[in-house]
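Removed: one protein chain of the complex. Kept in place: all other protein chains.
Chains here go by letter, A, B, C, D, E, F, G, H and I, matching the order in which they are written, and residues are numbered from 1 within each.
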Amino acid sequence: MLFHIRMDVQLPPSLSAGEAAELKAVEKARSQELQQQGKWRHLWRIGGQYSNISIFDVESVDELHTLVSTLPLFPYMKIEVLPLCRHPSSIRDDDR
Amino acid sequence: MLFHIRMDVQLPPSLSAGEAAELKAVEKARSQELQQQGKWRHLWRIGGQYSNISIFDVESVDELHTLVSTLPLFPYMKIEVLPLCRHPSSIRDDDR
Amino acid sequence: MLFHIRMDVQLPPSLSAGEAAELKAVEKARSQELQQQGKWRHLWRIGGQYSNISIFDVESVDELHTLVSTLPLFPYMKIEVLPLCRHPSSIRDDDR
Amino acid sequence: MLFHIRMDVQLPPSLSAGEAAELKAVEKARSQELQQQGKWRHLWRIGGQYSNISIFDVESVDELHTLVSTLPLFPYMKIEVLPLCRHPSSIRDDDR
Amino acid sequence: MLFHIRMDVQLPPSLSAGEAAELKAVEKARSQELQQQGKWRHLWRIGGQYSNISIFDVESVDELHTLVSTLPLFPYMKIEVLPLCRHPSSIRDDDR
Amino acid sequence: MLFHIRMDVQLPPSLSAGEAAELKAVEKARSQELQQQGKWRHLWRIGGQYSNISIFDVESVDELHTLVSTLPLFPYMKIEVLPLCRHPSSIRDDDR
Amino acid sequence: MLFHIRMDVQLPPSLSAGEAAELKAVEKARSQELQQQGKWRHLWRIGGQYSNISIFDVESVDELHTLVSTLPLFPYMKIEVLPLCRHPSSIRDDDR
Amino acid sequence: MLFHIRMDVQLPPSLSAGEAAELKAVEKARSQELQQQGKWRHLWRIGGQYSNISIFDVESVDELHTLVSTLPLFPYMKIEVLPLCRHPSSIRDDDR
Amino acid sequence: MLFHIRMDVQLPPSLSAGEAAELKAVEKARSQELQQQGKWRHLWRIGGQYSNISIFDVESVDELHTLVSTLPLFPYMKIEVLPLCRHPSSIRDDDR
Partner (left out) sequence: MLFHIRMDVQLPPSLSAGEAAELKAVEKARSQELQQQGKWRHLWRIGGQYSNISIFDVESVDELHTLVSTLPLFPYMKIEVLPLCRHPSSIRDDDR
């Protein structure tokens, strides 16, 4: 089951450079682990912005929420979620 | 070069059912041709809406514009374009 | 799998009273059929507006899209979809 | 009398982890008490967001306001309220 | 039970002057009937706009919806509803 | 001369509980004084929100501004002002 | 009593060129009459847009509404009204 | 004097293909005339949209308005105007 | 050359009362100097808001920017600028 997520990161000025670097390192490791597992199917940067477009492939909305809400940067992100399904004009039966 | 496009279709009430059906058939054929060529990399329906999320893979913005603006439904779509690039946390060098 | 949907209906002025009445009658019958099947779990009117709040219980996003996009009033509705999951403070394991 | 409420939580960066944990624990206890009493009929998490969709069942707007405005997280929530009533296509006389 | 309603009227260009005049006459009569009954407590014009601010006093959201949705101009109005209750700083126990 | 005002209060996290309580107490006293004088004709709480709907009855825009801008919570409120006048369908000559 | 008004004109495509020309001619005459009377104090075009910024000087909100709502283009304008008063830093007692 | 203009074109469905083609041809000729004169300094298409970004170089706001408001597509465009000036970090004294 | 400016002031909570008072005093003096010079033609308070509507009369956009961006409150203001020109229905050749 695919979900399209846009994440816009906004770190608060009160966060020190060290704290930010640590958060980002943990975020990166976690993100790569989920990509390896095939849960986080695509991850693109939006050019010129501290934002990404992601495609998640999960078993349920509960799993989606658990994965996203435990990301280290979750408290500092504006998140928009769209459920995706097969488009009738797609040439693929299972476009992931 | 990847671009993320959201298309929201809004057919005018003055369009007859026959005209709409014809437009959609041509749109579908054209869309599948572009998918076969690898230009239109992904095409997903947003669940519950007459909208799609698409990933285009083109040589230039000029090519992108030519492909999108000649779609039969172009006059009836609200379109939002985002340029994409590699995310530093991606596990892929070339995620398409 | 639960989805929260808000539907705002806006009939075009060009629709005759007779056409509108017929569309609404078919919509009502279809809606009640889906409620009987347990697919359309809740259906509330928003007070003072030609809008509703609905909870759908479906197997997949594909099923959700099929059910919603074949409603007779679909072309005349602005639709917003939110995926729902269990809230950690809920006293129910399976709140539907 | 039913009200549909969307709550989006945004904790300020100045709140310590301990203060946040305490607020959430009290919020959870209070929320479960109101659910046990049947006042807070439904409570769902919106997938991927620190937000919920709730259905309240109260005697009056005054009661609604008292319940909502005394929640521990009230100062940190953006809240939207919609009054609900029976939908003419509902198969239930009293859908709660 | 008080509800605050803002109504913005937008008549479609396809409505003839005669049809508009008739709609407005019926709307006025109905509005005055509801004011006489005490259901439509206040009715103000917003200066410079084809809009009004209204206070309704009803038994339930169902009654509110019935009254508002049967107004002749209902199909041509954008409507926003806010539930009202006693303000703790009000000097009146029952401000209507 | 009537003005419709919506006030949304947002206290900054840096304000201590004591400071907030004092501000609110002075605000309440001042608000009740203006209500006694008939300047602040109506004051309603919007259910579930830290917001109010108010009707002011003043001699001029200058008086309105003086009254509103000297409220203790003025620096912490988002304020929207609408000038009101008699609605042609009102059954009252002077609805206050 | 001064009011600041922004008017954005949007003529419907169904209006013929002749009808539009006639509406504009009557609008211009009426506008100049109100300027001569000192009621319509300033009238500026916003560069590049079919919009104006106006300052009205009236006795009451009722007079303002009567003047604005009887303009021939009123049904085709989006209108925003702001009440103005003396600014404490103004060097004029009565800036009109 | 430079102005930045974004124009979004939205042709009404009631316009025939022939009328649209004629409007666009006249628009193109007029646009190229203004470019030749150096008034319309830059003209870019926004990729994937029926929109452009333009830089105008004019003597006054009056001249800007005359040029823009007499374009054949003016009635069908949403227009946003921003006045530009020299940026203190620019390496050019007169960037056009 | 006239420009219409709306300024909405939002002082940060971290600013002390003394700092704010000093900023406002310098702002007032500077504003009155510009009014005396005829650069700041009109200055009105928007009733009930910490906002003003201003008309500037300058030689160029560069001059406008220099005047506005050196105001002491500039860092704390949301600013919207509209270029103005003569309205064809104005009875004045040079309405300032």
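As a working rule, a contact is a pair of C-beta atoms (placed from the backbone, for glycine too) under 8 Å apart; a residue touches a chain by one contact, two chains touch by 3 or more.
Source: prediction; values computed, not measured.
Enquirer: For the full complex, which residue in I:P12, I:G38 or I:P88 touches the chain that was left out?
Expert: I:P12
Enquirer: Just the residue numbers, please: which parts of subunit I touch the chain that's not shown?
Expert: Touch set of subunit I with respect to the missing chain: 3, 5, 12, 14-15, 61-62, 64-65, 68-69, 74-75, 79, 81.
Enquirer: Residue by residue, what part of subunit A touches the chain that was omitted?
Expert: 11, 13-14, 45-50
Enquirer: On subunit B, what residues meet the omitted chain?
Expert: 1-3, 60-62, 64-65, 81-86
As a convention for this text, only the chains that are shown with their structure count from here on.
Enquirer: Please set out, as single numbers or ranges, the residues of subunit E touching at least two other chains.
Expert: Each of 2-3, 14, 45-48, 61-62, 64-65, 81-86 in subunit E touches at least two other chains.
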